[in-house]
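Report on one structure; see the data block that follows.
Only one protein chain is missing; all other protein chains are in place.
This part shows chain A:
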Amino acid sequence: MAGGFFTPSVTSWIPGVNSQKKQMCFDWGPGEMLVCETSFNKKEKSEMVAGCPFIHIIRKDIDVYSKILRKLFNESHGIFVGLQRIEEELTGKSRKAQLVRVSKNYRSVIRACMEEMHQFAVADKDSAIGRQFSSQVSILSAVELIWNLCEILFIEVAPAGPLLLYLLDWVRLHVCEVDSLSADVLGSENPSKHESFWNLVTTLVLQGRLDEARQMLSKEADSNPTSAGMCRVLGDLMRTMPILSPGNTQTLTELELRWQHWHEECERHLQDGTFASNPHLESLCKVLLGDDAALLEHKELLSNWYHFLVTRLLYSQPTVKPMDLHLYAQSSLDLFLGGESSPEPLDNILMAAFEFDIHQVIKECSIALSNWWFVAHLTDLLDHCKLLQSHNLYFGSNMREFLLLEYASGLFAHHSLWQLGVDYCDHCPELGRVSLELHIERIPLTTEQKALKVLRVCEQRQMTEQVRSICKVLAMKAVRNNRLGSALSWSIRAKDAAFATLVSDRFLRDYCERGCFSDLDLIDNLGPAMMLSDRLTFLGKYREFHRLYGEKCFVDAASLLLSLMTSQIAPRSFWMTLLTDALPLLEQKQVIFSAEQTYELLRCLEDLTSGRPLCGEPDAQQLQDDDIETTKVEILRLALARNLARSIIKEGSLEGS
């Protein structure tokens, strides 16, 4: 089989762009493409022309945005995940039964979707939207038709005998004007005189619904005594046609033999001219004999070549073998089209199925359909049936993964369906993970809830780099919008020490400017996360100091304050603030800082003041600042000295007594 998709490719038209005179510049987004009219040649000169007034956003996977299809995507996702988890140990019959069940589940989901769309299409018949729904229904109907055939041939693997019964069911399911026609005719006063009576009878025979056909014939017999005899004979022929019934234990050979006898009996009646006086009945007899010409006279009723094929097989080769199907299929197609028209994409797909060329089926479907949903799920199912040889891509994956990831890519563009996309990636062992990594970072985090969902997905899969990156993006956004608490919690989640330091610095700066902390809840409950960075630890401890002070645990507060400086956790730039915070503690009635602690504080103060660099020409503001600084230092020195005195006395007297 030749590789590659073939042309033609889809051409889409962008409004407002004149490709005769101009060109287009573009850029990719995660789910859409940005396009704009430009002119590549005229680079140096500016035209001062109004230029292109519009930029265009092109979206490819529009099906993802359809509300009704969304149900299809959701439900099929459930079936897909269930399929991946099917026990590997199941073999043989039970495995096959399970796979058939999965296939039927998929099909019932398609039909449910079709039903719903059909309602909308009917309700809205005359509008453009109604027509759109109608066409979607058609497409889904084709999809279900193909899937059903694939189920019969590839999954059920129906052998000769049952094969025909399955194909009959298949045709009956998809050509359904019969029921409404039947209702029409039977509901009328004189059914056999209804203008569509013979069409109905013929259609029933074409579909192998011989019991119903016989009932119709009896109505004709009742109302038209001259044909009663012929009707009875034909009815008998219909009744006695040998068919393989499910519970029947006869062998294929026995069936063939009996069928041959019956066929010969029908032939005899035709030769004897039993039905000669009634062209309708004679035509029906020819149909029973599988006469191609007679069948083709009813082209309108058959409406398509595959119906023609199945009817032909029913009345000429009921024990057809699967491997011979394609011969009859090809001749049926040729006869039915009669050289007047050429095969359409659907015809090619069905033909490929009859030829048991699975790869061709998948390839043709990929071309004909705009959404990857169908090929992805069908290929996955067929892969589970071990029917696909794996074709290695140049980066070492296979067709199944290729299609599943194509489908998943479309899902990621959607604001809620992206979650389904994750599961599809999970079940692609070769490329799923890296694909997920690329997609998940691009999901716009419009709400906190969504961000948390995305992060949970990453954390569950140990995608640490993605967690870090996403948290960083959120932290940065929070910082730019001055939401420091949010920025801090995202930095902590990202385990980003550097950024945590940065945000802590902002907090501290805020405190210095406003005299109070924002986001106290967060800082109070940092827990072990406090250890992420020194600055963050300092922030947490500093807040603790304020809490202790507020609760009047002065001694503890004092010790903490001192330790912040002596342990070097506090940044130098903050020491003056800390020392200033010590002032109220120094001026309490009772002595809080011990003598030793006071010596330490003095040392810190000296450290701080001696290390002050003199920078160039001080301006007026700087002089004023310096003045304030000098005053503060003096006040501190005084307070410390006083405290030293008091503490020495206090400690001295305690020792003494």
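Points worth noting:
Here is the rule we use: contacts are C-beta pairs under 8 Å (C-beta built on N, C-alpha and C of every residue); 3 or more make two chains touch, one makes a residue touch a chain; residues count from 1.
Following the convention adopted for this analysis, contacts and distances are computed from a predicted model.
Per the UniProt record, the chain missing from the shown structure is "SEH1 like nucleoporin", taken from the list "Cytochrome c oxidase subunit 4", "Calcium and integrin binding family member 3", "RT30 protein" or "SEH1 like nucleoporin". Residue-wise, the contact with the chain that is not shown comes from A:55, picked out of A:55, A:323, A:452 or A:553. In the complete complex, the hidden chain is touched by one of A:82, A:444 or A:584, namely A:444. The chain not shown here is touched by just one of A:317, A:435 or A:504, and that residue is A:435. Of the listed positions A:114, A:150, A:200 or A:255, the one in contact with the omitted chain in the full complex is A:114.
When you scan A:100, A:233 or A:476 for touch with the missing chain, the hit is A:476.
Screening A:149, A:175, A:237 or A:335 for touch with the missing chain picks out A:175. Where chain A meets the chain that is not shown, the touching residues are 3-44, 46-60, 62, 65, 114-115, 118, 128, 134-135, 137-139, 141-143, 174-177, 303-304, 307, 344-347, 367-370, 391, 393-395, 397-399, 402-403, 406, 409, 431, 434-435, 438-439, 441-445, 469, 472-473, 476-477, 480-482, 502.
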